[in-house]
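Sharing a structure with you now.
With one protein chain removed, the remaining protein chains of the complex are shown where they sit.
On to chain A.
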Amino acid sequence: MATTLNKPDATTTAAAPASEPAVRLDGVSKSFGRPGRSQLVLDGISLDVAPGEFVTLLGASGCGKSTLLNLVAGLDAPTSGTITVPGGRPALMFQEHALFPWLSAGKNIELALRLRGVPKAGRRPEAERLLELVRLKGSYGKRVHELSGGMRQRVALARALAQDSRLLLMDEPFAALDAITRDVLHEELTRIWSETGVSVLFVTHNVREAVRLAQRVVLLSSRPGRIARTWEVDIAQPRRIEDAEVSALSLDITEQLRGEIRRHGQH
């Protein structure tokens, strides 16, 4: 494993978890472009996400975070290495809400249910239940453009949850939101994650966000993306982004991240 763990007490859990992981990446590499002149974007990524675990992938631009999520989501194939997702097709949430503007909030969720094979009679109640889970009861008939940015991301979260996947992939889902709304959505995500027990692989370039949310933070280096270091986050939930422990660990990780970025300026 290319990972280094700075918390000695966590090493025992890192060795072969008893249950099947929600996703296993084994030596995953990805290059783009023609053979011979291709560019290596991801290099030998090996990573397990345990069932119910919350992992954030952290990195600067060009570290291939989004590429990695696309690979796990099955939208693209790795150049080498294997990705195993035992729970079937993972749910994916984007930075843009990606809700369909021709459908209401509720119907967006129902489409996900329908594509999953939920019979017609069960769709409406399930969509209402998911809307309630993201605290948008009563927004079933709202059109996407009538919702605020935060509400759209919550509907998008509900739609992702409607896929009933054991793994939720999130690609900087809160990056475009204002700080107050983002803060609230962090709390919501933490709550929903602990209520549903879904495994989350969350990509971000925001260090504090990574520490605020995750049980484990994985730092990727850039060009090519490699796992530079891993931190177990032992801070009790519920956390706040302003918490001293969150700040302290964020500072530590930021120093590492800056070091990674600095290396690119030296040649």
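Operating definition for what follows: a residue touches a chain if its C-beta (ideal position, glycine included) is under 8 Å from a C-beta of that chain, and two chains touch if they have at least 3 such contacts; residues count from 1.
Here, contacts and distances are computed from a predicted model.
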item	value
Candidate names "NitT/TauT family transport system permease protein", "Hydrogenase", "Acetyl-CoA acetyltransferase" or "Monovalent cation/H+ antiporter subunit A"; UniProt protein name, chain not shown	"NitT/TauT family transport system permease protein"
Per the touch definition above, residue among A:181, A:206 or A:256 touching the missing chain	A:181
Residue of A:120, A:145 or A:262 touching the missing chain in the full complex	A:145
Per the touch definition above, residue among A:31, A:79, A:206 or A:237 touching the missing chain	A:237
Touch residues of chain A, complete complex, unshown partner	10, 13-14, 17, 48, 50-54, 73, 75, 89-92, 94, 96, 98, 100-103, 111-112, 114-116, 135-136, 143-151, 159, 163, 180-181, 184, 187-188, 191, 194, 215-216, 232-238
